[in-house]
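A single protein chain has been removed from this complex, and every other one stays in its place.
Letters A and B mark the chains in the order given here, with residues in each chain numbered from 1 onward.
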Amino acid sequence: MASNPPLIEVIDLSFRHPGNSHLTIEGVNLTLYPGEIVLIAGATGSGKSTLLNCLAGIAPSHTGGELQGTIVYQGTDISSWSVRQRSQYFCIILQNVETQIFTDRVWEEFVFGLENWNVPADRIPLLTDSALREFGLEQKRNWLIRQLSAGQKQRLLLACLLAIDQPVLLLDEPLAYLDAKSTEQLLQLLRTRADRGQSVLLVEHRLDLVKEICDRAYSFRDGKLREWGEAEMGRGEDGERRKMASLSSLSAYASQNQVITSPSSQQSPILLQTHQLSWGEYPPFPDFQLTTGETILLKGDNGCGKTTLLKLLSGLLKPTTGKLEILGRDVSKRSVVQIAKDVGFVLQNPNHQLFADSVQAEILQPGVPQAVADSLLEQLNLCDRSDRHPQSLSQGQKRRLALGAVLARQPKICLLDEIMVGQDPNSLSLMLNVLRTFTLQGGGLILTSHVPLPPEALNVKLLELNATV
Amino acid sequence: MSISKLSKPKHRFLSQINPLLKIVLCLLIISVALLLHNIWAIAVLVLPLLILLLISVRINLKILVYVAFTLVAFMAISTWLRDFHTSLFSTLRLIAMLLPAPLLAGTTSPSDLVRAFQAIRLPNFIVLSLILTWRFLPLIQQEAQRIIEANWLRGVNLTRQPTQLFSGLFLPLIFRIVAYADEVTVGLETRGYDPTAPRSNSQPLRWYLKDTIFAVSAAFLLVVVAYLEWVA
Partner (left out) sequence: MGNRWQLRDYVFAAFMTIGMVIAVFIVGPFAPPGFQLLAWAPLAGIFLTLGMARLQRRGSVALMILPLALLLGLISPIITLYLAATVLVTELVMFFLGNYRRKTNRLVGNIVFFGSANLGGLLLGAFLIKGARAAPFAKLAQPGILLLLTIVAGAAGALGWWLGELAIQQLRKAGKMDVDL
């Protein structure tokens, strides 16, 4: 592999985001050869997405900021190329696949992409057919795209982009929203493509899933890139290592704390109780109870109903059958606003939950005591940003802020959807600390995550939800 | 998990007629409707439209009731102000002006419409705008729905506290829209889109026998209407 000339060479790349005084990435050197899969690992916010954006041409032309250094593709300096120019040679998959899809139907999406490249009209049907076949989408040719799952959409997008057979694939955190089966399909696809001579550059922090297929790996830390040796990759690094360890201990832990079927300790008052809840096509959810100070983790693959259950518990959905009791009252038919007095819900996308024009104001809602607000700001490490506009924060900071705003209203129960997605270790530990304090003060927590949680942070009880067909 | 949901109009023939032909006819019918004064002429114009509507498009019951109610109200007011004959004519003319476009919309897929607009060389930015609106309007509506739910979750019912509408719904929604706009710009480039670059057309509009039949029938209809209006 090293005998071939590198496809991509990154030479001394540095990038500074607009308005920042420090460099986001510094002095990055990287090579990519044909036929290999290279992983760029690192915590959220460490700079790996920025590197990908620089490679793809998104930074600085779409993000602003200052770029220094060179990017060379097959011997040519492409630093001044637009995203579109690079797209001819790089298949670029971004985090939000919805923003790369533009038509209604599966086959139309192929045609759209090929027509954009001015591919001769008589070749388009052939290319479309062969791509459909290769990616197993033949049966779904006439499907409406909105009927596809997240994994299928990503697959469709890959198929569309690869129809012009680019030599390089750049993927930004492709596994974030995929279930186990889709993940396996994607990784297999990448391996096949690499074996055919294409290069794959994968930015991902789910190390446990990708280390099998990667030929080489780099890791980002504080804006600097380091190549990993074999041993390091197997072990992971720092926080990654902890995650690896947590995986094995979690399964041991899980065997101790089985599905809650029997009533828990009778002494603690029961905050929430479900009876035979069901909704839509999901099978009835297991009955469970939440007592003060308790944390329940809803575990299961994407599509098994974790978010649906949370929505039922918050009142956003009304159960088809069954009963929900909160603080001893039957709330199955109560409105969301009424239930919200006792139940807080931190949504998966914090952008839906930010309403104020400063961090301070977001937490200090009407009726919230100043002391509570100050304490939360402190615990969530947002004090130095208290004047900033919530929308100017990073994703991790926004999540913490949303959590702060929910906890400031002092609910008895707090629901969190997909607590682990897109979290950097600092942000996560701050949030977990705050949540632990919340439970120690008598609150009850219900979390969902399809990614393993570090178990030493919270004393969780597991509730397994079975996958539907 | 997902079942194939091909859209199933009741009868597909109108969907397969050349979209450009449909657009031209639509404009023609509306223009003609503005010129007519004879009630029989209008009736002959409206009747086929109604028939086509009933056999080609699934009509949402709520919309049907709303429209029927509005029309009846219109007729009632007109009759009260003038006489039945005039009001019937006005109502028919209103139908003739309002029916062709939704009929066109209901029987033409968005991609067909886009192709028709490209064929008549509408500026690229308008076509792009249509594509983006069609594709992202539902997503932005979903975002709005989630924001409304997030308001419920914090104890705010926007319909009861309209003063919160701006900061509770519109501002967060605007932030989402601006974020989407920036991301979609990048997304378009990754798909190779360039409004100024040449693009190929693999689905050029074609003219089939059924288009000829349809065009001839429509022409015949218009001749009859013209006869009723200006000769009889």
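To be clear about the criterion, contacts are C-beta pairs under 8 Å (C-beta built on N, C-alpha and C of every residue); 3 or more make two chains touch, one makes a residue touch a chain.
The shown structure was predicted, so the numbers you read here are calculated from the model rather than taken from an experiment.
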item	value
Options B:I59, B:A76, B:A181 or B:V223, residue touching the unrepresented chain	B:A181
Absent-chain contact - pick from B:I17, B:L45 or B:L104	B:L104
Omitted-chain contact residue, chosen from A:Q88, A:S392, A:Q441 or A:N459	A:S392
Hidden partner chain, touching residue among B:L27, B:V72 or B:A219	B:L27
Absent-chain interface as seen on subunit A, which is shown	18-19, 60-65, 357, 389-392
Touch residues of subunit B, complete complex, unshown partner	26-27, 30, 34, 70, 78, 81-82, 86-87, 89-90, 93-94, 97-98, 101-102, 104-105, 117, 122, 125-126, 128-130, 132-133, 136-137, 140-141, 144, 166, 170-171, 173-175, 177-182, 184-185, 188-189, 193-195
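The definition used in the following text is that only the chains that are shown with their structure count from here on.
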item	value
Of subunit B, residues touching subunit A in the complex	1-7, 109-111, 131-132, 134-135, 138-139, 143, 146-147, 149-157, 167-168, 171-172, 175-176, 179-180, 182-194, 197-204
Contacting residues of subunit A [partner subunit B, same complex]	56-58, 62, 82-84, 87-88, 92, 94, 96, 98-105, 108, 111-122, 124-125, 140, 142-144, 146-149, 152, 160-161, 164, 303, 314-316, 335-337, 340-341, 344-345, 347, 349, 351-357, 365, 391, 405-406, 409, 468-469
